[in-house]
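Below is one structure. I have some questions about it.
Missing here is one protein chain; the remaining ones are kept as they sit in the complex.
When the chains are written out, they are named A and B in that same order, and each has its own residue count from 1.
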């Protein structure tokens, strides 16, 4: 187990470096001069040259790279080209909003998805199964911004249960008002995903020999399903939920935009529209960190769920 | 015991594959629904110039933001353009980008995955580590950055979506390749002196192709959704060309009083993606050997 975790940590570091390098390369393969692109066609040579210096574009590629990596690791991600404030501060300002939203939707997804998936597998080809399958396939087919728009149209505009635009969190009521629709939107899509994964993992597990053994032992059906079945089915579910978090982060961007909710989503779209390169770089770093940490947590959960992992 | 198998007429391999496909469809009637709807959408897109009641780009400033009615069946947008015509033309962009990027990712990803699975050892470890890194990174964000950097042209969007879909295809192709490699018939092929290329191309590929194609239909759904998401964020094919995501983006500004502006393209995306998911999901159930023998 220790060797396994040390290896995964090593892999996490490699991932971090790989993605940072990828970010570095991506920002630099842009056709043309970034400074020119940022400032537009009317800018004078001097202003462009000044910006080039500020961005460090006059240095050699290797120097730029080492400055970038060292900065990224120290938490010095430069200053926003638009606001002039440090990138890390801007990111940390909105990060809690996004974390809160994604964690809550993940919780909604698990609470709905796991029991529904188990029920569908156990009652295969019965009503629950068909309903769960169609509902989850529908959930997976919704582009997140379309479902968000529907929620907005229905609950905020038509029914007026929630405000159309909300970004205040001072009281519990305000918090509830601002987070319910976005969390519901992401949570239901997550639930659709988890339902499907749980169902197919459970279907496979229920055919295993050890489930038959448990029944031959006279273990009540309920305990066969939850203790013998789900414990095993959780192993693939954990892996796939870990991979899904990448999608969840992407979906949260779209959700945040529709609900005008502060968060990384609004930040990155703003940076894209205003060609704020330093901000984009910084955001890529924070996304990478999040992904790496999530992967480590997934590995840890995997190691706890599957005793065989210790062998590796 | 007498050694008798059920008598059967000799059949050609082509007919065999055809039968297998038909059986797969039959096993899951919802796949048929998905297929029919998807083919219908493709036909509509192909025939868009003949079917569109109006020019999708023609502005009619007198008829701005008209609700659905007789002249404009699905209403008009902020510039007085016909929503229905824009939907039909938008289908073309969605389908071209979706099909091209999925095909690209399918071919490249499957080759990478098969190679990694077949070679094994360090080559495999290295390739799959790279794929895992790419897979872990939020693909929408990656796509956003790539399109933002390269510029929002159709080719660039195709490349961006394809790049983010390569890792899943590599994974999908790798697992069955390894499973096949351990099957005795592949070892038999090696002992019969066949070349690696022959074994991979003629013996392994036909066995894993159904799985890859089924995933292809599911990822086509994903690619169409991603294209719409990019366009919604403002990184789709440049306006005034009609894209479904772009139409929602434009309609979003007037959502309070003209909800059809977002509902019509939203429904279009949902229908296509849902149809493809139905198709792929049904096929996957039908070919999944793990769930066989269990009615």
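One rule holds in what follows: contacts are C-beta pairs under 8 Å (C-beta built on N, C-alpha and C of every residue); 3 or more make two chains touch, one makes a residue touch a chain.
As a convention for this text, contacts and distances are computed from a predicted model.
Chemist: From the list "Formate dehydrogenase subunit delta", "Cytochrome ubiquinol oxidase subunit I", "Glutathione import ATP-binding protein GsiA" or "Nitrogenase iron-molybdenum cofactor biosynthesis protein NifN", give the UniProt name belonging to the chain omitted from this structure.
Modeler: Per the UniProt record, the undisplayed chain of the complex is "Glutathione import ATP-binding protein GsiA".
Chemist: Pick out which of A:112, A:179, A:214 or A:253 touches the chain that's been left out of the picture.
Modeler: A:214
Chemist: Tell me where the left-out chain touches chain B, residue by residue.
Modeler: Missing-chain contacts on chain B: residues 1-6, 8-13, 16-17, 183-185, 187-195, 198, 203, 206-207, 294-295.
Chemist: Pick out the residues on chain A that sit against the missing chain.
Modeler: 3, 6-7, 10, 208-210, 212-221, 227-228, 231-232, 235, 305-308, 311-312
Everything that follows uses one rule, which is that only the chains that are shown with their structure count from here on.
Chemist: Would you tell me which residues of chain B are touching chain A in their complex?
Modeler: Residue list for chain B touching chain A: 129-130, 132-133, 135-141, 144-146, 148-151, 221, 225, 228-229, 232-235, 245, 248, 252, 255-256, 259, 262-263, 266, 269-270, 273-274, 277-278, 281, 290-291, 294-295.
Chemist: Any idea which chain A residues touch chain B in the complex?
Modeler: Its residues touching chain B are 11, 14-15, 18-19, 26-27, 29-31, 124-125, 133, 137-138, 140-146, 149-150, 152-153, 157, 164, 203-204, 207, 243, 246-247, 249-251, 253-254, 257-258, 268-269, 272-273, 280, 284, 287-288, 291-292, 294-295.
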